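Showing just some of the chains, left in place.
As written, the chains take the letters A, B and C, and residue 1 is the first residue of each chain.
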Amino acid sequence: MANDVLTRDDSTISGLDALEIASKQKVTSRAGRLWSGTWPKVAAIGIAIFIWQVVVWTGWKPPYSLPPPAEVFSDLGTYVTQGAFWHGLATTLRRAAVGFAAAVAIGLAIGLAVARVRILRAAIGSMITALQTMPSIAWFPLAILLFQLSEQAIFFVVVLGAAPSIANGVIYGLDYIPPLLLRAGRNIGARGASLYRYVIVPAALPAIIAGLKQGWAFAWRSLMAGELLVVIATKTSIGAQLTYARELSEAPRLMSIMIVILVVGLVVDAAFGAADRAVRRRWGVLDQAGA
Amino acid sequence: MTSVALTGITKVYGRGPNAVLALDQVSLDVRPGEFVCLVGASGCGKSTLLNLMAGLDRPSGGSVAVEGDSTPGLMFQEPALFPWLTVEANVELPLKLAGVARAERKARVAELLGTVHLGEFGDRQPHELSGGMRQRAALARTLALDTRVLLMDEPFGALDAMTRDILHDELERIWSERQLTVVFVTHNVREAARLSDRIVLLSSRPGRVISETRVDIPRPRRIDSPEVAAVAAKVTEELRKEVGRHGQ
Amino acid sequence: GDDSSGGDSGSSGPVTLRLGYFPNITHAPALVGVEKGIFAEKLGSNVKLETTTFNAGPAAVEAIFSGALDATYIGPNPTVNAFSKSKGEAIRVISGAASGGVALVVKPDINSVDDLKGKKIATPQLGNTQDVALRYWLKEKGITTTKEGGGDVSIVPQENAQTLETFQSGAIQGAWVPEPFVSRLVNAGGKVLVDERDLWPDKKFVITNLIVSKKFLDAHPDVVQKLVDGQVAANDFVNKQPAEAQQAISAHIGKITGKPLDIKLIQQAWPTLTFTNDPIASSLKTGLDHAVAVGLTQPVDLNGLYDLKYLNKALTAAGEPEVVQP
């Protein structure tokens, strides 16, 4: 029976379990951790570019249809050294920030109200998803009607795009707060506003962050469309440049702008990711699997 | 003069054929300053009763009346700590909500954590604590409440005997200092005899009050004293009869 | 399937011709040709016609580039883009389709060029034909404009759909646009200040032409000939039976957009358009020169863009005068 005894060591904990446990044990240096977080990204990007290059080499499509990586990166190089790019990026980012901030305020308010007030939920709860599905261009006429050709028209479209998504995130988060925590909160004296402040919002925070992330995606996409609403030529923008690149059939430029959009997305995701990891560490649900 | 008055309380969970009659015509008066222990088989409705007293749920029938305009503090059967706050912040929150000034808050929190022997663990998150430590943190949070009535649902269930004995003393001290009214649920009949003025025995499904035992042993008491053992034996006997009758 | 009709099938066996066009009055020959079955008839039983519609040029160009489309009706701007971006490889213009139908519509209180100073005028898109036309015209009148919307007259590029809204709401005071937006703006209280035809020799300039992918042209010259035959026949129909053509246009647009286009609007726009098979190559070249003049583009070599031998063959067969191959 002694042979029957199993010594649990590294080799016997395999697969996902190993992945799960591994992280807790490895004590790595700061640089080591940075590297282990970076190389898979670099590898993934490298593989993607390699496949792209191979497809180009096969001559599957003419280069004016599918430009080779080298051409795109050289265009990207030109693009990001132009003033137009930086001005456009600045304009777009500013609009994104302002529009998203407004959407967050409105989305949070609506979400918190709808989730907790029965009559509001019955009245407009189901409207939120419906509004979320409304494409941005449907709002353009209304935006112009209300705000003429001003930046507000853009914000209007962005807010209508993002706020429902954020509100839905908040509602979801509030719906799944463990009842015990709500009861505990009320019992220790949190009522009304303080219940929101000290219990409801922190308890729903993970879901709210997830909702904000989805909301950001909606906001950004709405902005890309909405920036065509008001092409104030003094203010070039990424959204306008994207559309023009397409209208002028500038495939390399279009792809350069896509890369820029991806990079912006990555940066924003990193911010959300940091917030999320901070919350998960606190809640003790970090490192169940990946970083 | 009652601190908590339950009159003909009935509580039904669910609807239709699945409905559970958790409490049936429970009446109970607790005097101000009284320490009452509730005992009864698992699932007989003790937690339900505490929830009703705390106003966190509404009876299907009957009425609940509580002294003063503050709600009773309730220590839940599970720790119910807020996972996003450190232990310290969990204990501090009731004080903050009651408007206690910052400096005083810090002092009170330190004192309370000391009382439950968690002084070194104030900066931990709840998930970093052991089961018993969480229960003690929850106790500290409940004790931070400035209420006249304290409801406690098996507060020492996850603690070793030594720690529990120490906390019995602490609870008794606080109870008499603050002149609290305490309703205390426990499965440990000795604990009930050690702490309470009166032991109320509930039957199960439906929950009814089937007997009340006055505990007149002079304080301070010791849990291993023969008097406590005698009361415990009596209550145990009744409990055994009730459980036996029920075929539980 | 990739290039399902492009390459190897030669002239034998059934060929699929994938034709694109826009549900737009300036694409009248295409709409009528499809609706009335003129293309189908001319292409014969050996050629299967597949039609797709686009709402704007870029997708049509992308489709041609990627081999998803063999031929399409399209405006002069995307034509030039497609030719220059592919270094002359991707497309050829094989016929014209329509001319005219563009005007500067302004608020009624604007009566002269000088009244435009300090006003906002819309164009469909920065650097497109109408945008260039407006800028060049203003320049000739000695009025300054800038790409950024500054100068004496502020030019705001925006989608045509939006122009109506902004014109009505007063955010712009005029627009240099194609039909049917000219008529719509007029109906919304605007008046025509400049009819672009008046700026061109013979009052003719290209607004729609028919392009074909070079690959398809090389593989199926016979099919291209039939397509051009169809185009000539369709234009013939449009010009000879305008009432029936208008009806067909309205109905066909209705099929695509879910709502038949108001026949009155078609009738209103009709006189401003000329449906000609001549691609008016000179106007395209001139337009490009103007674009260079107002600093919106670099010179582009358009040599080899036009391949009009099929058109001339069709015209000869139809007993009409040939056009000049530039």
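Throughout what follows, a residue touches a chain if its C-beta (ideal position, glycine included) is under 8 Å from a C-beta of that chain, and two chains touch if they have at least 3 such contacts.
Please read these numbers as outputs of a predicted model, since none were measured by experiment.
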**Study point:** Full-file chain stoichiometry, since only one instance of each kind is pictured
**Key:** A x2, B x2, C x1
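Just so it is clear, only the chains that are shown with their structure count from here on.
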Study note, to complete from the structure: Here the gap between chain A and chain C, centre to centre from mean Cα coordinates and rounded to Å, is 40
Exercise for review: Would you kindly tell me how far, in whole Å, the mean C-alpha position of chain C lies from that of chain B?
Suggested key: 83
Revision key, fill the gap. Note: chain B sits from chain A at a C-alpha centroid distance in Å of 46
Check your understanding: Residues of chain B touching 2+ other chains?
Key -> none
Review point. Can you list the residues of chain C that touch 2 or more other chains?
Key: none
Exercise for review: Using the touch definition up top, name the residues of chain B that touch chain A in the complex.
Suggested key: 51, 54, 56, 71, 73-74, 76, 78, 80, 82-85, 93-94, 96-98, 125-128, 141-142, 144-145
Study note, to complete from the structure: Per the touch rule above, chain C residues touching chain A in the complex are 56-58, 61-62, 65-67, 78, 81-82, 85-87, 89-90, 125-128, 146-150, 155-159, 161-162, 165-166, 169-172
Review point. What does chain A use to touch chain B in their complex?
Key: 180-181, 183-190, 194, 198-199, 202-203, 205, 279, 282-284
